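After this line comes subunit A, so read on.
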Amino acid sequence: MIWVTWRQHRAQILLTAAFLAALGLLLLGSAIEATLYVSGHAAPGCPGSAPACAPLEVALGERYDAIYSIFGWMPLVLPALIGAFWGAPLLGREYERGTHRLAWTQAVPVWRWLAVKLAVLGGVVVAGGLLLSLMVSLWRPVFRAGIESSFGNVGVFNMVGVAPAAWWLYAFALGTLAGTVLRRTMPAMALVVAGVAVTMFTLFALSEHYATPERVVLSDTTVLADPDARLVGATWVDPSGREIDSPGAEVCPRRVDAGRSNRNTEAWEKCLFGKGYGYAVSYHPPTMFWRFQWTEAGILLLASGVMGGLAVRRTLRRTA
Partner candidate 1 sequence: MIEFQLDRSSGVSTYLQLVHQVRQALRLGTLRPGDKLPTAREVVESLAINPNTVLKAYRELEREGLVAGKPGLGTFVERGLPGGTLADHTRLRRGLETWVRQAREAGLDEEDLRTLFGAVLADAAREGVA
Partner candidate 2 sequence: MRPPVLEATGLGVRYRRGWALRDCSLALPAGRVAALVGPNGAGKTTLMHAAVGLLAPARGSVVVRGQAAFVAQDKPLYETFTVAEMLTFGRRTNLRWDQPAALKRLAGLDIPLDRKVGRLSGGQQAQVALTIALARTPDLLVLDEPLANLDPVARHDVMRAIMAEVAEHGLSVLLSSHVVSDLEETCDWLVVLNGGRLQVSGDIEDLLAGHLVLTGPAELAGTLTGAGGSMGRVQVVAASRTARQVRMLVRGEPPLDPRWRARQPGLDELVMGYLRSPESVALPGLAQVGR
């Protein structure tokens, strides 16, 4: 059965491996090049969070614009591709071509056929996701030493830790189920792409409930000191500590800013802070990284298990 699985799915396996290898080479190349560039152009102590490092960061950003844009799309596109090309055809193509009547009438029982395919392909998908995470984790510090963004930026968050593996597995399970229900490859592929996108936005909206957010009242700025935190909400509090929607114009007059300037807003905020107002921010600090990673992975794994189980049940019910 393992030979059968390999022979039927080697195209996907080899393509994915080739993609990961190419991506690895791209990341490695850009990392080496960037290291050389940094050592030639960086001010002392850079790259880092010091203001003097900003020009370097901008320069790096411009140099590797293309890689950054690939990077930006990967968290959504890769799971969608896995779901569409690994999951959807797994049972969808068998039904579509009628080959399930060949495969499931041999001596190997259907449950074993399913178990081997799901275990082998699911395992390879998880391994691929972990490999991607490893490569990204090794690559990022070269550009962002000292500037952590793997928690606050959800795109980066989904590319490191266990998130890619969980997302890939989820997409694989979703594709498998879609192929089983629809019994056609193309519609199942479309469904999986839409499903992954919807899930990603849903989980992002849900993610602030993964833990109780911390709350801090700022008395001289509206910007959190930690740029990697995930903001949950913010509101003004009056001098008595009561939360208010927005301080009235009678407290501090506010004029509208023109163009890209925010001079008037800053003046207004300064006035409020001067009168004893505070800015209450609730947020998740970056120390929550692993809790969020495991919570999200747990949800995705559970969903994968349920969808995989449904696909198996539907297949074993034998309605040829």
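For anyone wondering why these and not others, all candidates are chains of the complex that A comes from, given by their letters.
As a working rule, a residue touches a chain if its C-beta (ideal position, glycine included) is under 8 Å from a C-beta of that chain, and two chains touch if they have at least 3 such contacts; residues count from 1.
All values reported here derive from a predicted model rather than from experimental measurement.
As listed, 1 or 2 are all part of this complex, and the one touching subunit A is 2. Listing the residues of subunit A that touch candidate 2 in their complex gives 1, 3-4, 7-8, 97-99, 101-108, 113, 317-320.
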